[in-house]
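All protein chains of the complex are present and in place, except for one that has been dropped.
Right, chain A next:
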């Protein structure tokens, strides 16, 4: 296809992506180097006829408005925002590392810094939910493959629901059930005979319920993909494995799993990408006191009265770097494959 025709076809799409994805990334980077203006303070002398004079310090709103209009981004701050207490907290981490009471103490103090708290939950969510959801999805796929055809349709229908549901809505539905006055929460209180038991009260339980939500909503995708993969398992190979005396389990282990391995890489990649942006369940479960994520930090900076663009920008840039690191194995592989194809 000639270059001119190619660009005529792709231009609208390209413009949309450049304007609303590439430029915003630039804008995020620029913002992250700036920080909000300091308040302009003026001393005002306040004299009353009989009380004498008092001076008080006020915010000069007129001057503030002028500065804001001149420099809407704020003051230039360089990498300052990246290293402050709300982000990488270099000074604090250094202090903790040089002066702590053992490994556990250091870890728990670093965990209490907002950025590291969010980072640890994000990573735990990614690397716990993804494998668990894949194992569950694979098991469901094996089971569904074994049932009569008439049942398969309805089972697939119900299985799709947790995946297709709006994340915020899905997490609200689960949250209402596991609240202490919801059906699951109340049942758990009964079983453990502990009327104060609440999934929100301890960080461990909150994390547990968020991870449960993650597996619930991620499993259907693995199920559907693995189920489709199972249909392509060659019958001949299975048959010869049977003739060679392979048991049911050995057939799964040595025929089916190797056959599905490329699919598993794909599923793992997509789910890691999606889980890295975990955000809605934290809002839905109102879990922010016990669990936060990188996306939630950005959201929190942007909402509220004082919008901290610099701080949100710095967290965004760090998140984007995280995404690229997560993706790098795939990018390298695709690049090699492409070069291979051209040569």
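Keep in mind that, in the parts below, a residue touches a chain if its C-beta (ideal position, glycine included) is under 8 Å from a C-beta of that chain, and two chains touch if they have at least 3 such contacts; residues count from 1.
Keep in mind that, in the parts below, contacts and distances are computed from a predicted model.
You can't see one chain of this complex, but its UniProt record names it "Carbohydrate ABC transporter permease", from the set "Carbohydrate ABC transporter permease", "Ring-hydroxylating oxygenase subunit alpha", "Spermidine/putrescine import ATP-binding protein PotA" or "Amidohydrolase family protein". Taking the whole complex into account, chain A touches the unshown chain at residues 1, 3, 5-10, 12-14, 16-17, 19-21, 23-28, 31, 72-73, 139-140, 143-147, 151, 153-162, 164-169, 172-174, 176-177, 179, 181-183, 186-187, 216, 220-221, 224-225, 228-233, 235, 238-239, 242, 248, 263, 266-267, 273, 276-277, 279-280, 283, 294-295, 298-299, 301-303, 307, 309, 312-313, 316, 319-320, 323-324, 326-327, 330-331, 334-335, 338, 342.
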